[in-house]
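Heads up, the thing below is written out as structure tokens.
Removed from the display is one protein chain of the complex; every other protein chain stays in position.
Chain naming follows the written order as A and B, and within any one chain the residues start at number 1.
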Amino acid sequence: MSIAATQKRGFGAFLWDYITTVDHKKIAHLYLFGGGFFFLLGGLEAMIIRIQLATPENDFISAGLYNEMITMHGTTMIFLAAMPLLLGLMNAVMPLQIGARDVAFPFLNSLGFWLFMFGGILLNFSWFMGGGAPDAGWTAYAPLSTQSPGHGVDFYVLGLQISGAGTLMGGINFLATIVTMRAPGMTYMRMPLFSWATFITSVLILFAFPALTVGLFLLMFDRMFGSAFFDVALGGNTIIWQHLFWIFAHPEVYILILPVFGVFSDITATLSKKRLFGYTAMVFATILIAFLGFMVWAHHMFTVGLGPVANSIFAIATMAIAVPTGIKIFNWLATMWGGSITINSAMLWTLGFIPSFTIGGMTGIMLASAVADYQYHDTYFVVAHFHYVIVGGTVFGIMAALHFWWPKMFGRILHEGMGKLTFWLFFVGFHLTFFVQHFLGLMGMPRRYWVFLEDQGLDTGNMVSTIGAFLMAVGVVIFLINVFYTWAKGNKAPADPWDGRSLEWAISSPPPYYNFKQTPLVRGLDPLWVEKMEGKGEITPAEPLGDIHMPNSSILPFLISLGFTIAGFGFIFQVDHSAYLILVFAGIGLALLSMLIRSLKDDHGYHIKKEELEREAD
Amino acid sequence: MTNNTNTNHVDSFEKRKKKEEMKKQLISFALMIGFTIIAFIAVAADVMEPMFVVPLILILAVVQVAFQFYYFMHMKDKDHEMPATLMYGGVWAAALTLAGLILIVWW
Partner (left out) sequence: MSHDHSLNPETMPQEPEKATLEGRNKFYGLWFFLGGETVLFASFFGTYIALRNSTAGGPASTDLFGLGLVFAMTMILLTSSLTSVYAMYHMKNNDFKKMQLWLAITAFLGLSFLALEIYEFTHYIIDYGFTFRSSAFGSAFYTLVGFHGGHVTFGIAWLMALMVRNAKRGLNLYNAPKFYTFSLYWHFIDVVWVFIFTVVYLMGRVG
């Protein structure tokens, strides 16, 4: 169990270590790797879309394949790239920030990752089998989704159901961790903003995902078992899907954005060498955004015909969210005001985020106006808006966080020059791609169309957009080169490369597998900074050195997820032949058996002995 | 483990407290059964207007569920602040979901 033994072993052992790990730092690596893989896949799909739309009446890909591309691009980026990357960052950083040795449910944490990964793989198997990928849009509106031929939408349903269950587990795990495992003195109002964001995001996951779960069940039953939820002939109602989907999917956009608000808050304070301006206001703005985020879903349904009263209520509620969001923008600016700002890659992404996201927020207010939305609805204006918030917000935030916490997560510092080059290429490419889409939309270009006609004023704009997309792609490639370069010969990171303020910078980079040798004592907001100001520079321990309790690794999360995935294939193909029901029973059997083993076999974990800790050099 | 002040005196005090608690549980159970019977009779008797009987049985259900949460599941006790907060959060999201699906699906 000692550290030396886990290093310097073969690739098989390395793989086994990661497959069975319950260590939140390794699970973070897995999430980043898995999410990164799907990000590249979704990016590839985006490039194919942009190539198809580069010139009028292009036939680079067929109309049917185009529908599959847009569906898979959206689905992949939201569920399989952005969310896992954020969950990875939360796993890597949050326990360290609150001074915890572990998360509340290490086993569930691992299970959550494997469910996500297998769900994503299942979804992408649709490219090779069952007659093509899902093609009903990432929103999968009924009856388009119930009528879609082949198995594409079946893969969508099962893939998202499995990975969604994993996300829900991740959320519950983070909630319990923050409630029970904060270090002594780490009160709620001393938590770094990223940990606060993790907490509130987990609440959103907890309350939003069940609506998706139900929606997916209804769609699954309609497509596979002949129920009639969305079958108008038997009294069904397709609007139910839209409600359930958006009751989930609007909070989902806050699940994507709140964590990076936390990232930017921590980065801004650290790299401006100032305490975060308006800490309390930032916390309550986060809570308020989450609260309001549940009351606005129908702004995606203004043109459905809900009537003027419903539309007005949802329009006003939507506009209200601009207030807490504005509070945050001003607080970041005020934090930088008069600070001693270090402009490195992480800070560049932060500085780029503020104007980009503000543009996305502004078009959000425009879209919130129900009367004007009839004009914008389903045009490229909407596409431009949500890419400004999701790329300009979430992706910028993930990139900032990666540059900021890379040393802590991997023990090496990313190359600054390449980091800055990535930023500038991506930043310029991003605005080229999406700014012009606002105007394409206002000129009437509908979203999701395979081709557009020549000489309607759309040619130049689309060409510019495609050129921008290539710039972004080059930026991403340079980031990948940076990652490999850093892995091979990057500079070893010190414990505290940015003169940090929170607890994660008080321990080595990367941290030992037990995180804190002695649980830290937190004596104020920005605990490490407090100690630095008092001339100590290191955290006061809250306890004498003693044995540390650790959880055991387990293969069961992998097996449970594998079981559900096998069952997923069975569900999809039993429509064609009932023999596939064998897969359903075998898969669920494997999952239940693994769960039973987990339940019956006591797992008390193990202890790292005090003597062993003393032997390790500080 | 926790406080090791397990003198017999404390023990009997704790026992009494638990007995007292159990009595409350039984009273809440009796009330829950009572509410259920009232609800069934109100519907079975078929003498009241639907306009009246539907809100009545819904209120009875909500009160009964409150007993279930606060007594059977101990939400009234200490250490339940976070569970209560998130439970009410869930009820809030649930209420919005119900409102959406009931009010603006058919119009």
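Methods note: a residue touches a chain if its C-beta (ideal position, glycine included) is under 8 Å from a C-beta of that chain, and two chains touch if they have at least 3 such contacts.
Quantities reported herein were computed from a predicted structural model and do not represent experimental measurements.
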item	value
Residue among A:49, A:89 or A:168 touching the omitted chain	A:168
Selected residue (touches chain absent from view) among A:59, A:454 or A:547	A:547
Contacting the left-out chain in the complete assembly, out of A:19, A:144, A:228 or A:372	A:228
In chain B, positions touching the absent partner	1-3, 6, 11, 14-15, 18, 21-22, 25-26, 29, 32-33, 36, 39-40, 43-44, 50, 53-54, 57-58, 60-61, 64-65, 68-69, 72-73, 79, 82-83, 86-87, 89-91, 93-95, 97-98, 100-102, 105-106
Chain A residues touching the omitted chain (full complex)	104-105, 108, 168, 172-173, 175-176, 179-181, 206-211, 213-215, 217-218, 221-222, 225-229, 231, 233-237, 240, 243-244, 247, 547, 549, 596, 599-600, 602, 604, 607
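In this text, only the chains that are shown with their structure count from here on.
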item	value
Separation of mean Cα positions, chain B and chain A [Å, integer]	37
Chain B-touching residues of chain A, taken from the complex the two chains share	175, 179, 203, 206-208, 211, 237, 239-240, 243-244, 247, 294-295, 297-298, 305-307, 310
Chain A-touching residues of chain B, taken from the complex the two chains share	82, 86, 89-90, 92-93, 96-97, 100-101, 103-107
